[in-house]
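With one protein chain withheld, the remaining protein chains of the complex are depicted in position.
We call the chains A, B and C, going by the order they appear; numbering starts again at 1 in every chain.
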Amino acid sequence: MPSFEPRDPDFETRIRDSFAQQQMMHTLGARLAAVRPGEVEIALPFHNALTQQHGYLHAAAVTAIADSACGYAALSLMEPGREVLSVEFKINLVAPAKGEHFVAVGRVLRPGRTLTVCTAEVHAEQDGASTLIAVMQATMIAVSRPKNQIVEKRA
Amino acid sequence: MPSFEPRDPDFETRIRDSFAQQQMMHTLGARLAAVRPGEVEIALPFHNALTQQHGYLHAAAVTAIADSACGYAALSLMEPGREVLSVEFKINLVAPAKGEHFVAVGRVLRPGRTLTVCTAEVHAEQDGASTLIAVMQATMIAVSRPKNQIVEKRA
Amino acid sequence: MPSFEPRDPDFETRIRDSFAQQQMMHTLGARLAAVRPGEVEIALPFHNALTQQHGYLHAAAVTAIADSACGYAALSLMEPGREVLSVEFKINLVAPAKGEHFVAVGRVLRPGRTLTVCTAEVHAEQDGASTLIAVMQATMIAVSRPKNQIVEKRA
Partner (left out) sequence: MPSFEPRDPDFETRIRDSFAQQQMMHTLGARLAAVRPGEVEIALPFHNALTQQHGYLHAAAVTAIADSACGYAALSLMEPGREVLSVEFKINLVAPAKGEHFVAVGRVLRPGRTLTVCTAEVHAEQDGASTLIAVMQATMIAVSRPKNQIVEKRA
């Protein structure tokens, strides 16, 4: 894995602030577990409120932490003042999301001034064992702070 | 768009039962709006609990209703006794998810005995206008009822 | 399907010129069959030189015409002087590529100043019947003419 030099020394603060503003992450119960240049880890404990029809973690929750891990991995290498949006992603759900705890690790494969390509892996942890349950390949875009953001709606 | 003949006359009941068991859909506030052979519509009102860092609907919520719409569109054409799992999907987020209300329509492109390929579109509705915000292409698989489902966890 | 207004009245000439420069399209035997604002059609006759191990058209050839149809559909809506590159695409191969003739139709789903999202369908034609064999979802980017192009290599 390549090592990356961040362009913004405060990248971790910027990422933690942005994560804290995502109400969806609170709703899911997700937590920013590790922030490194080009690599971000998000942890999510199992909860009944997040299940699909067989009682496992819903693909939407798996996808949510994988996408966010990719997005913040990309943001960790962007210039100060930039924000990140997901252009698109593709996820393979390779095993049932059965576990007590889930961890998504997002990594930058190729950083760019506009577009950054990332991958993520999600593992389920149960009884001390870790199982790969999903892999993602994602394209992220650096944007200036959106002018028409609806901050008042979050109040 | 092709018209499909369902192999299970009770497909709608089967889909509504499965949807009702998805705790994640309750948590998001999503609703099964329409069920037709090969086409399923899921509606989701905006809620602060589902936002990303700019106050818009989080990509995870957009993805959740698109994936479920694809999955149930696939299930609508499967034989009785089969269930559906997402193998993989790819989503493009083509506009900010800004709206009062969101609708995902999933459609079967090609049904198969094992694999079914679907697409979904998600629109945001605000002030009477409807905007395309996401498109998905997904692969679903028909499975027998998983033996090791953790039903007790849902109790 | 939405109708689009081209920003460059000479879009068709621009696309035909670009297509003619793609040696790969000559090697495959592909032909630009139709060019409309936001929609491009590429035709490819079957040839033994393009087969996979079972004697059908190779996925690479199917992908080549789908990707090019998407790219030129995107280019048809771009400003004069812009060129198009594929950022990424995803393709589902939904039936064996068995036919005498293949047609890819690429359509713009959402045009943008930088990124354009497209879809394509590929049909196989045999004995008067047409079968859907592949569907693609693709992201294209508008670029200025690459400075470091290696035109001398094409001489």
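The rule is simple: a contact is a pair of C-beta atoms (placed from the backbone, for glycine too) under 8 Å apart; a residue touches a chain by one contact, two chains touch by 3 or more.
Just so it is clear, the structure is predicted and the values come from calculations on it, not from any experiment.
Student: Of A:18, A:76 or A:137, which sits in contact with the chain we cannot see?
Tutor: A:137
Student: With the missing chain put back, which residues of chain A would touch it? List them for me.
Tutor: Against the missing chain, chain A presents residues 90, 92, 94-95, 109-110, 112, 117, 119, 132, 135-137, 139.
Student: Spell out the interface residues on chain C facing the chain that's missing from view.
Tutor: On the side of chain C, residues 18-19, 21-24, 26-28, 48-56, 58-61, 63-64, 67-68, 83, 85-93, 96, 98, 146, 148-154 touch the unshown chain.
Student: Give me the chain B residues in contact with the hidden chain, please.
Tutor: Residues touching the hidden chain, for chain B, are 87-88, 90, 114-115, 117, 139, 141.
Keep in mind that, in the parts below, only the chains that are shown with their structure count from here on.
Student: Report the chain whose CA-based centre is farthest from the CA-based centre of chain C.
Tutor: Greatest centre separation from chain C goes to chain A.
Student: From the mean C-alpha coordinate of chain B to that of chain C, what's the distance rounded to whole Å?
Tutor: Going by mean C-alpha positions, chain B sits 29 Å from chain C.
Student: For chain B, jot down the residues that touch at least 2 other chains.
Tutor: 90, 92
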